[in-house]
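Inspection log for the structure reproduced underneath, given as structure tokens.
One chain of protein is taken out of this complex; the other chains stay put.
Then we have subunit A:
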Amino acid sequence: MISGTPPGHAPAIELRGASKVFRTPSGASHTAVRDLDLTVEQGEFVAVVGPTGCGKSTTLTLVSGLEEPTEGEVLIGGKPVTGIRPEVGFVFQQDAVFPWRTVLSNVMAGPRFRGVPKAEARERAREWLGRVGLAAFADRYPHQLSGGQRKRVALAQTFVGDPEILLMDEPFSALDVQTRALMSDELLELWGGSRPGGRAASVIFVTHDLEEAIALADKVVVMTAGPATVKEVFPVRLPRPRKVEAVRLEAEFVEIYREIWSSLGEEVRITRERGASRVG
């Protein structure tokens, strides 16, 4: 339905030497991402961790097609990204559900934008609302929901489009700790069963929470202090299906955590020292 030719052995997402330079209003240039190489295989869940403000989010906007790289290439299924693609889903850090639409109408938005008939869009939206546990809230407005419920609406809004590529920009960072763990589990469940035929979406999940990254991902990518580039990649070989709260206590988890932190901690220190010198 989405792509006519099977993508073969091409990785789901590939960034080759991608750089992004922004112009600040004062005319200076700011390099957010520099010479970034990153590969995400089909159905792989990749978590990207790095110090705050290092340019992790920019990586996602490049893959999504919202921004174009200044240099280098971004490929999805072997083809260069030239604009926004229907097979890409994006869950934002901040609330991005439409406050003037009801919950149901929010979930219907994507299919409606892409020309799905109203009745079918409504049916699919209801199905996804059921899966995220908000069937009873279809007629509410977002302001009547809690932060966790709004995030669920955002997830349903994204998953209803049946994305092959799932980009998540610190989606749970605004939630409290318990809700966050709950949502992580739900995300893994939705991700596992999201695509027909059992083929899961390929995910880039940006976070600054290393525990969350390890608990969710197949592969953790550590970014350098800004401008962001890949520092090291760590495979996470914890068995699936995982439960976030349980996996956290396993010896292997702690081992991986220690290993990645020794790499990430250094970048965090650099960022902090820079911040201090800028203030001083």
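Keep this in mind: a residue touches a chain if its C-beta (ideal position, glycine included) is under 8 Å from a C-beta of that chain, and two chains touch if they have at least 3 such contacts; residues count from 1.
Methods note: contacts and distances are computed from a predicted model.
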Mind telling me which option in "ATP-binding cassette domain-containing protein", "Anti-sigma factor antagonist", "ABC transporter permease" or "Alpha-ketoacid dehydrogenase subunit beta" is what UniProt lists for the chain we can't see? "ABC transporter permease"
With the missing chain put back, one of A:Glu41, A:Glu68, A:Asp95 or A:Glu232 would touch it. Which one? A:Asp95
Residue list for subunit A contacting the dropped chain reads 61, 64, 66, 84, 86, 88-90, 92, 94-102, 109-110, 113-114, 140-149, 157, 161, 179
